[in-house]
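All protein chains of the complex are present and in place, except for one that has been dropped.
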Amino acid sequence: MSERINPVEPFLRMDRMPHIWCPGCGIGTVVNCFVRALLKTRADLNKVSVVSGIGCTGRIAGYFRVDSFHTTHGRSLPFATGLKMANPELNVWDFSGDGDLIAIGGNHFIHAARRNADLKVVCVNNFTYGMTGGQVTPTAPLHSLATTAPYGAFEKPFNLPFLADSSGAVYVARWTTYHVRQLTRSMEEIMTKPGFCFIEVIAPCPTAYQRRNRLGDGLEAMRYYKANSKVVHGADTRSVDIDLGGPIVVGKFVDRDRPTTLEAMRDELQKALGGKYVPYPTGVNR
Amino acid sequence: MKADPRGVLTGVHFLDGDHACCEGALAAGCRCAFGYPITPSTEVVERIAQRLPTVGGVFLQMEDEIASSIAIQGAAWGGKKVLSVSSGPGISLMMEHVGLAAMTETPCVFVNVQRAGPSTGLPTLVAQADMMQARWGSHGDYEVIALCPNSPQECFDLTVQAFNLAEIYRVPVMFMMDEAVGHMTERVVIPAADQIEVVERRRPAEPPSDTYALYRCEPGSRVPPMPPVGEGYRFHVTGLTHDERGYPVMNAEAQDRLVRRLVDKIRLAGPALERYEEYQVDDADVVLVAYGITSRVVQRSMQLARERGLKVGVFRPVVVWPFPERRLRELARQVKAFVVAELNLGQVVLEVERLACGTRTVLAPHAGGGLHAPEAILAQVEEVLR
Partner (left out) sequence: MASTSEVGDAPQAERKAKGTVFIHRERCKGCGFCVEFCPSGVLAPDKAFNRKGYHPPVVVSAEACTGCDLCGMYCPDFAIHGVRARVAGQEGCDEG
């Protein structure tokens, strides 16, 4: 009976299972939601590309049975930008962790959003560099513990929805791995939305972040998300900072439209060059 | 295969090396480039930004050289022939991604219009001090191909070769210009498109299937065909050590198998990658070894030497990496000495010394910022022959 087969299996390289993620890690949940979004939107899997950086979240690319690219630390977005620009028909997704995307990748993040590169970006934010054992990241809540902040993080963290919003992303949402239906729905929404679409997913890292901060295991984290999340669609992104022990504002905060990089390029070049411009496909059907 | 005429600016032009390089890229079929400004390379991307949209291509200035050096690789996997350009500090930033391209076998061209370093150095002035970096600059064991043009004409011709070599060997090709050649304006003849040979990417012969393996080579070949994205091959590319399927495999056996092949595809390429020029070496007592702009300076030194009755020849590597070992070893057996003239304090001379196997090898150094005076090199020759 085909219904006995877990729905993710046709989408994954099952010859590489079991995956490397820890018990209670939220990344597998993100995979489940993405698969269901692909199913629901009937996405053409030949045209879906997954690009990732380095880290636990970055391993997503290796498990998906699509054209996938496991690039260098922090540099998945410029790779994805090049991939999409060379081949605008592709549906390019980027899965990266908070350290990869926002620390070393921070500059690329703000520019990709600024230029509205037509990319779907999912940041799995577990407030840590999990793969390397739990170092501090730019999203780690103030006073949280990490191996490289053993007395407590003392830098104010980035508020990712605000960062994405102020950099120009056309879609900004935050969910936790507790909010599987909403997360799936957001992924469906951005599947065909042109432009830089960003979803932050708060997820447990039971082995590093949860353990070092005595916050319990993955289940404890999920209970926390359930009890302390507040859905505020359209919230002002300036107001959705996350503090240790505090509420987590989730929801769809930004959903707007503006020309993608290739559309803006085409418009500008057409104006300037007229007949000399050889139109370049944008991959967008509006 | 012949070049696409839409990218070929056929005619007789008066161009500097940077501009000629851009035209070479277009003639080779480059339709996608990402770059960042840095003296003395900026003109390459400026011209690319102007020209690409008129030939159906796309250029984007990225936020930094790191982004440029990996955006081109995304674009290469997206199906395009690609190039990025930089100098000194920017090339250093790009080094991680040179290694990525080597590891993932991504065809791409990195143009380095060399200037004096280290660090910010002399941004507007010539040097040739990045030669070892071109080969060893990224971490780990890998091989690249590096070419050294010595004229704007060659900046056109050899750029086409660079793209072809990138496609044949699936490596990053380091196009080692220098500021003198880049900013020198000379006659550049661009032939008709049907006079220009370009190499297209080799696609897999087999259709997509469950048994398709991204890095499986045909028997006797060390270079696997490269699949197109978006057509169902469903491949995985990773910078991690991987097997034939492209899947990460974390052990010494997989490492040995993969890295040896990456290195051997260049080291064992043989005559296919030997490109050099020789002048009057047959009877030479001393052979001057030089590349790039210095290979033109030593022509004068050789002329002056011959006028004085000294038997001097010139050996000019055009492909510097892999270094033309076989020929250098042959010459070592017949000459009294090599004088290596380079705009650095001793880089390619180390290769010559290694291969000379005891034949006297002397460096004519220059820290950069200008060119050797031909007489200074001649003085080194006279010193050697004393």
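In order of appearance the chains are A and B, and numbering begins at 1 in each one.
We take it that contacts are C-beta pairs under 8 Å (C-beta built on N, C-alpha and C of every residue); 3 or more make two chains touch, one makes a residue touch a chain.
All figures in this text were calculated on a predicted structure; none of them were measured in a lab.
S.K.: Counting the whole assembly, list the visible chains that the omitted chain makes contact with.
M.R.: Its contacts among the visible chains are A.
S.K.: In the whole complex, not just what's shown, which of A:218, A:251 or A:283 touches the removed chain?
M.R.: Answer from the full complex: A:218 touches the omitted chain.
S.K.: Among the options A:9, A:89 or A:155, which residue touches the chain absent from this view?
M.R.: A:9
S.K.: Go through chain A and note every residue touching the omitted chain.
M.R.: So the residues of chain A touching the missing chain come out as 3-4, 6-9, 12, 17-19, 21-29, 31-33, 36, 177-178, 180-181, 184, 217-219, 222-223, 226.
By definition in this document, only the chains that are shown with their structure count from here on.
S.K.: Compute the distance, rounded to whole Å, between the mean C-alpha positions of chain A and chain B.
M.R.: Computed from C-alpha means, the inter-chain centre distance equals 37 Å.
S.K.: Going by the contact rule at the top, pick out the chain A residues touching chain B in the complex.
M.R.: It comes out as residues 13, 16, 45-47, 49, 51, 61-62, 65-72, 75, 78-87, 89-90, 107-108, 111, 115, 261-262, 265, 269, 273, 276-278, 280.
S.K.: Where on chain B does chain A make contact in their complex?
M.R.: Those in contact with chain A are residues 6, 32, 34, 53-58, 60, 62-64, 66-68, 70-80, 82, 96-97, 100, 229-240, 247-248.
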